[in-house]
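Sharing a structure with you now.
Every protein chain of the complex appears in place save one, which is left out.
When the chains are written out, they are named A, B and C in that same order, and each has its own residue count from 1.
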Amino acid sequence: MTIRVQQHSFDPGVEVGALHSANLGIGAVASFVGYVRDFNDGLEVSGLFLEHAPGMTEHALEKIASEAHERWPLLALDILHRVGRLEPGDPIVFVGAASAHRDAAFDACRFVMDYLKTRAPFWKKEDTSEGARWVEGRASDEAAARGWSSSG
Amino acid sequence: MTIRVQQHSFDPGVEVGALHSANLGIGAVASFVGYVRDFNDGLEVSGLFLEHAPGMTEHALEKIASEAHERWPLLALDILHRVGRLEPGDPIVFVGAASAHRDAAFDACRFVMDYLKTRAPFWKKEDTSEGARWVEGRASDEAAARGWSSSG
Amino acid sequence: MIRVQYFARYREALGLDGEQLNWEPTFSRVDALRHFLLARGGVWELMAEPNLMCARNQELCSLDEPLEDGDEVAFFPTVTGG
Partner (left out) sequence: MIRVQYFARYREALGLDGEQLNWEPTFSRVDALRHFLLARGGVWELMAEPNLMCARNQELCSLDEPLEDGDEVAFFPTVTGG
C-alpha cells in the first residue's frame, strides 16, 4: 500500500495505472479524487490552506489503510493527501483501491474516504469573499464513518 | 454526459480530468476502471473478445446515464466501454461521476457499473487454457442491479 | 415483417446472426415469437434457457412485451459487460 502526504499535485491517471500495474489479477480499480470547489457553504472560495499534524497524519492513514486491507481482499491501495496552499480546481486527495472484483474495490475506496474525512488530522481554512474561515466538520461525515462500524 | 463505445484504449487520468474540467463546483469525482484479468473462474485467460449489439448498446447506456442524472445531482458523467479483442491487463470500461459532494459521485458511479453489468448488451468470450468460452452472467451482478430499485 | 437478431453464444450456436419472419397475428408478444422459434427443435431449444434475455426495438424488455408488425426483436444470453 502507498501512503503519501505532499504539497505538490498529482495525476489520477498515473495513480490508477500504478495501482493496476501491481497485478494482472486486478479486475477492478475504484478511485476517488476530491477537488477544491470555488463555492462552499454559501460563500465564494478563492483558495484553501490545508493544515495537518505531521507524524500523527501518517499514523492515522496507515491505520485506515490497514483496516481496509483487513476488511476486503485488496490487491493494492493508494492514499494521497495534499497539504499547504491550494486553489479552486486543485485536486486535494486521491484514494484508489484495486481488487479482483468491483465490490471490494468500491467498498474499500469509500470506506477510506469516509474515515479520512473524520479520523485523519487534516484541517481546511478557506479564503472566502468574507475573509478567511476554518471549515467545520459535518455531522453527515461523522455518521458516514460510524456506518462502517455497524455494517462491518 | 459522455457515452462512448470504442475499440481503442483510454487513459483514466484524461477521463477524470475531463470530468472535472466541466465545472469548478465539482468537489468529487468517483471513478471505476475494469480490466481484463489473466485468470477467471479457475482458468488462465490469454485474451478476450467483447461483442456488443450496435444501436442497442448506445440506447442502453443513455438510459442508464439518464437514470443516474435523475437520481443524483451530478455535474458530469462519463461512460466508456471498449469492444473487440482485448488482452489481459487491458482496461475494458471507465465510469466516472462528478458532483459537488462525494456521496452522489460514489453512488452514481457504482449504480452505473451495476447496471452496465446486467442491462447493457455486452458479452465476453474468453480464450482460456482449455479453449474459448462465453462468460456467463453472475447471479450476484443481477442482485446488485436489483438492489438499486428497492433502495431508490 | 419481424426482424429477429441473435447475439453472442446464441448467434454462434444457431449459426445465424438474424433473420426476417413474416408477420403472424399469433406473434402478439415476444414470448409467442420465442415459442415459435423453440418449436423448430434441435439447437433452437436454447430458446428455453431460463436466463434468456430479449429486447424489442433496441430496448431490453420482458417476454410479456407486446409485439407489432415491423418490430425488431433480439434474443441473447445474460449480458456480461463492465
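The rule is simple: a residue touches a chain if its C-beta (ideal position, glycine included) is under 8 Å from a C-beta of that chain, and two chains touch if they have at least 3 such contacts.
Just so it is clear, the model here is predicted, and its values are computed rather than measured.
Contacts of the undisplayed chain with visible chains (whole complex): A. Within the complete assembly, A:122 is the residue of A:72, A:106 or A:122 that touches the hidden chain. The hidden chain makes contact, of the residues A:16, A:45, A:60 or A:108, with A:60.
Mapped onto chain A, the interface with the missing chain covers residues 34, 50-53, 55-56, 59-60, 63, 81, 92-93, 113, 116-125, 134-137, 142.
Keep in mind that, in the parts below, only the chains that are shown with their structure count from here on.
Centroid analysis (C-alpha atoms only) places A farthest from chain C. Among the chains present, the centre nearest to the common Cα mean is that of B.
Put simply, the C-alpha centre of chain A and that of chain C have 47 angstrom between them. The set of chain A residues touching two or more other chains comprises 102. Residue positions 82 of chain C each touch two or more of the other chains.
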